[in-house]
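Following: one structure in C-alpha cells, then a few remarks.
Not every chain is included here, but those present sit where they belong.
Naming follows writing order (A and B), and every chain is counted from residue 1.
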Amino acid sequence: MTFTAQQIADFLKGEIIGNPHTEVDNFAKIEEGKPRTITFLSNPKYTHYIYETKADIVLVNNTFTADKPISATLIKVPDAYAALASLLEMVNNATPKKTGIQEMAFVSSSAKLADDVYVGPFAYIGEKAQIAENTRIYPQAYIGDNVKIGKNVLIYSGVKIYHNCVIGDNCILHAGVVIGADGFGFSQQEGVYHKIQQIGNVILENNVEVGANTTIDRAVLGSTIIREGVKLDNLIQIAHNCEVGRHTVMAAQVGVAGSTKIEEHCVLGGQVGIGGHITIGSKSKIGAQSGIISNTPENSEIMGSPAYPVKNFFKSSVIIPKLPDIYRQINALEKELNQLKQQLSKE
Amino acid sequence: MTFTAQQIADFLKGEIIGNPHTEVDNFAKIEEGKPRTITFLSNPKYTHYIYETKADIVLVNNTFTADKPISATLIKVPDAYAALASLLEMVNNATPKKTGIQEMAFVSSSAKLADDVYVGPFAYIGEKAQIAENTRIYPQAYIGDNVKIGKNVLIYSGVKIYHNCVIGDNCILHAGVVIGADGFGFSQQEGVYHKIQQIGNVILENNVEVGANTTIDRAVLGSTIIREGVKLDNLIQIAHNCEVGRHTVMAAQVGVAGSTKIEEHCVLGGQVGIGGHITIGSKSKIGAQSGIISNTPENSEIMGSPAYPVKNFFKSSVIIPKLPDIYRQINALEKELNQLKQQLSKE
C-alpha cells in the first residue's frame, strides 16, 4: 500500500512540513530509514538520526524544532509514538484476514461457530464449543469440549485450550499457549503423591493478550480468572485458582503459585516469582527476578528475593559486593577494641 | 449426575447430619457455594463460611462441631479434603472417555496399538511405536518412531515425544510437553560450537505427571530418567542425562542442568535452578528461586542463590535491607575508635 504525506497527515490530523506529495509504502526505525519509508522520532536520544535518516517521512512531536536542514518531509503530531501506533493499527486493519473453515480442519458437529469465523487446517474444535463472530483459529490450535470463545479473538497456531474454559472478546493468544491444563494438586500419603482431579476452569475476560508458550492452569474447583485488559508476556506460569486483576501486566517468565490474587494495575518484571495464597495490592510494581512470599499493600514498589522496597534494594545491592571487606573491617575493629580495652585495664 | 447425601455418605463411609435426601449435582468452593452443590471444610481459616454457604452439602472432618445453626446437610468423614479428592476421582472415572482411532489421525502401519486406545484427529504415531491399553493420545500429539507408551496414559494435545523414548503406565503428559529433544551438547573449537549428536533417550517410569510446556531432553548416550511417581509442574527444564528420583516433586519453572541426580522424595520450589553433574540428597526441600551448585546431603532444607540452610536464609534476608545502615554504622564505629585511640595516645 502506498500513502502520501497528505493522506497520512489527514488521517493523523497532523501538520506537514515539506512536500505533501511524498510517497511511502513501508515503515522503518529512524536509524534504518530507507527511501519510501515512514519513521518517527519520539525518544530525544535519537534526535541526531533525523538529520541523516533516508526515510522520506518522519512523524515528530509538535514540540520538535530542527537545528539543521532535514531532507525528509515531517508530519507534526501531538505524540509521535502514539501516531505511529495508530498508523500501524490502520495498516493491520487493512490487511486481508483469513476466513472460512478450511478443508482439513476438524469441527465437531455439536460446535457452534459464527458465520465469519476462520478455522485453519488441522485445527480441532471440540464438542459443544462456541465461537463468536470474526474470531480466527489458526492451524493446529486445539479448542476443547464446551470451550466458549468471544468475538474478534485471535488464537494462533498450536494454542491448546482445555475443556470448559472461557475466552472473552478481543483476546489474543499466541502460539503454544496452554489454557486450562490441570493445576498442580496432589494429596501426599506416606511420601506418595495422589492426584486431586482439577474440575474447575480458566476464564479470560475481554482484551487479554497472552504471550507464546505461557501456561494458565484450570482451578481445582471454581475458576482461575484473568481480568479485563491483562497483558501477559511469553513463558509465564499462572497456577490454579489465581486471579489476576484488570489491566495488570507481567513480563516474560513470571511464575505465580496457586490461589494467589494479584490486584489491578500491577506491573511485574521478568522472572518474578509470587508465592501461593497471597494478595498483591493494586498498582504495585515488582522488580525483575523478585520473589514475593507474603501479602503486599497496594502501591508497593519492591524488589529482591525476598522482596523489599526498591529504593533500599539498589542501596543494599551496592553494599553486597563489599561484604568481604566489611567482614574483615568488623573483625579488625573488634580486635582493635579488645586491644584497647586490654591496654586500658592494664593502665 | 445427581447424587443424594445418602449415596455420598455410603460411598465415603461418612455420617450424615441433616437430610439424607438432599441432592447435589456439582462441586463448589465453600465461599462460592450454590444450591445443588457439595463443598468441603478442611482449612480452619474457612470455618466461618460454613454458616453462610449456599451449598446444600458440606463434607466436614469428624472433629468439626458447629457453634451456630447450619442450613446445609453435613457429611462427617475422617479427612474432608481426602474425601473430596475421592469424590472428584469417582466423578472423573464416571466421565465417558474418548476411544478409537479418529479418521484424521496418522498411524504408521508398523505401529502397534492396543484395541481400546484413543488417537485424536491430527495426532501422529511414528513407525514401530507401541501403545498399550486404555491410553489416550489427544489431537495434534506427536509420537515419534519406536516410542513405547504404557497403559492408562494420558497424552494431551500437542505433546511431542521424540523417537525411542519410553513412557510408563498411568503417566499424564500435559499439553505442549516435549520429551526427548536433543540435549544441549556441543564441543567448542576456537569459539565455534559443534553439535554432539544426542543418541540416548528419555525414560518416564510409572505414575509420572508432567505439566504443560515442560521439556525433558534426551541423553547424549544412555537415558535421562524420571523415576516412579515423580510430579513435575509446568515450564520445567530437565537437561540430558539427569535422573529424578522416585516421588520427587518440582514446582513450576525449575531448571535442572545436565547429568545431575536428584534423589527420591525431594521437594523443589518454583524457579529453582540446579547446576550440572551434582547430586541432591533424598528428602531434600529446596526453597523457591534457589540456586544449587554443589552436592547436598539428604534431608537438606536450603534456600538462596547459592543456597544455604533455610532458617539462616530468612534471618539473613531480614538483615540485607539494613546493609546500608550497617555500612554507615561500621564506618562510624571505625572513626570513633580511631578518635579514641588518637585521644588516648595523646594522653
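Here is the rule we go by: a residue touches a chain if its C-beta (ideal position, glycine included) is under 8 Å from a C-beta of that chain, and two chains touch if they have at least 3 such contacts.
Predicted model only: the values in this text are computed from it and were never measured.
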item	value
Total copies in the full complex, given that 2 are placed here	3
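We adopt the following convention: only the chains that are shown with their structure count from here on.
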item	value
Distance between the centres, which are taken as Cα means, of subunit B and subunit A, whole angstrom	25
Subunit A to subunit B touching residues, read off their complex	104, 106, 122, 124, 140, 142, 144, 158, 160, 162, 176, 178, 181-182, 184, 186-187, 191-197, 199, 213, 215, 217, 221-222, 235, 237, 239, 253, 255, 257, 271, 273, 275, 289, 291, 293, 304-306, 308-309, 312-313, 315-316, 318-320, 322, 326, 329-330, 333, 336-337, 340, 343-344
Contact footprint of subunit A on subunit B as seen in their complex	27-29, 32, 39, 81-82, 84-85, 88-89, 91-92, 102, 104, 120-122, 138-140, 156-158, 172, 174-176, 209, 211-213, 229, 231, 233-235, 247, 249, 251-253, 265, 270-271, 288-289, 305, 317, 320-321, 323-324, 326-327, 330, 333-334, 337, 340-341, 344
